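Just one protein chain is left out here, and the rest sit where they should.
By written order: A and B. Residues from 1 in each chain.
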C-alpha cells in the first residue's frame, strides 16, 4: 500500500506544471526512500529527473516498490482542482490499477478525491553518473527564465559561455544578434539574488532555446537555479525543491559548427 | 413613461453578465412593483428568473406595465461602457420603440447616453409555483463555482447528493472519477462562509455541468448561493441581489440511468 501525505500540496501542483510541457506519459516510482520520476521528452532530446524524498512528506508509507504510469496532462487536470492551501494525499492499493489523489481544505470542510486509471508505460531507467563539471552557474531562477524568453524572440539557439567574471548568453537570428552578460555577484542582500560562478575552466556550449524555455516552467519551485556545464556532457539545469529533493533537466549541447554566429 | 435610477450601476452590469451566456434575446418586464425578466435558454433546457424590486432603486417611475424586448449581447455592449462607479438610469417613453441607458460618473463630469432599438420577442410567462424542497444547500457562491468548474475538467454531468452531514458532488469521465464533499459548517467567522444544509430527506440528482457552469456567472452578484433540490422538480440555483431581489436559475435533473457512474 502507498500513502503519501503532503501538507504543502501546492508543491505537487508546481511539479506537474514543471514537467507537463516536456513529458506526456511517465512512470512515477515509489520506494521507501522517496517518490521519483525519470523521463525523456517526446522527441527524446531532453531528460527530466524528479526526486521528492520520503522525509519531506508529513506521512510516507510505501510497503513495496511501485511504478505508476500516468498521463501527465490528466494528472495535471486533477491537481488543478486542488486549492493552493490544500493538503494532498496520494494513495494506491497494492495491485490496484488506479491511483487516488485526495485534497483536504485547510479547515477540513471540503474533501475531494480524484481517482485515475494507471497506464502501462515502457521505460528504461537510465543511470546518470555523477560527474565533475567545468563550470556551475548559480543564479536567480527568474533571471534565467527571463533571459531564455528574451533570447527566444531573437534566435533559436543560445551559446552559454562561462568565464570567471560571469556568464554570457548569446544568440543570433534574422533580425539581429543579442548578448546578455550576467556578472558574478555574491554581495547581495538576499542570498537567492546572488549570481555565483564555480569554474574549473572556461566553457562555451550551444543549446536549443526551445528546451531551455520548457525547463524554466520549474521556476515557481525554486528561487535559484544551478546550471552545470561541461564540454562533453549534457547541461544540467537543476531546481531544488525545498528540503525535499530536486527537479533536474538534462540537455545535450548542439555540436554542429555555427559559423554565422559570432557571440 | 419609465425611469429607473440605480446609484450602484455596477449591479446592472453584473446582472447582464450573469444571464448573457444563457439567453440571447429576452423581454424585460417593468411594473410598479419592479423590474423583472423570465427567459428560457436557447436550447429550452434552463430557465432564468430575475427580479429587481422597485424599492431597491433610488428613483423608480413606471406609469404603466411595459415589456421591453432586448438582445442581451447588445445591452451588455452598452452597459460595459458604464464605469463601475457610474449611476445608471434606464429610460423609455410610452409607446417608444427604443430604450435609453444613461451613465453618470460620480462627479457628474461625464454623462453618457446610449439608445437602443427594442425588439418584438414572443414569450410566454411561465408560472413557477412555490414548492417544498427535499433539501436546500446554502454555501459560498465562489465555492460552488469552483466545484462546478473543477468537475467540468473530468466529466459532463454531476450527481449532487445531500445528506445531513453535507453535500457531495460526483462526476466521472474518460480520465477517472471525482467526488467532492462539503461538510455542513455553521461555525464560521463570517456568515457568508457557512455551508448549511436544510434537509427533509436525502436526495441525489444528476445535472449537466454545462448549465451549472453558466449559472455560476452570477457569482459576482452574491457571496452565497442557495441550491434547492427535490426528486421531481427542477433544481433552483438562487443568487440574492442585496436588498433588491434575486436571480434564479432552474434546471431539470437528468433522468436516464447512468450505470457506469458509481459516485
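Keep in mind that, in the parts below, a residue touches a chain if its C-beta (ideal position, glycine included) is under 8 Å from a C-beta of that chain, and two chains touch if they have at least 3 such contacts.
Quick caveat: nothing in here was measured; it's all calculated off a predicted structure.
Seen in the complete assembly, the chain not on display touches A, B.
If you put the hidden chain back, the residue from A:150, A:192 or A:223 that touches it is A:150. Residue-level contact of subunit B with the missing chain is found at 71, 74, 77-78, 80-81, 98, 107-117. Taking the complete complex into account, residues 143, 146, 150-151, 153-154, 175-183, 185, 195 of subunit A touch the chain not shown.
FYI, only the chains that are shown with their structure count from here on.
Rounded to a multiple of 5, the C-alpha superposition of subunit A onto subunit B involves a rotation of 120 degrees.
A separation of 44 Å divides the Cα centre of subunit A from that of subunit B.
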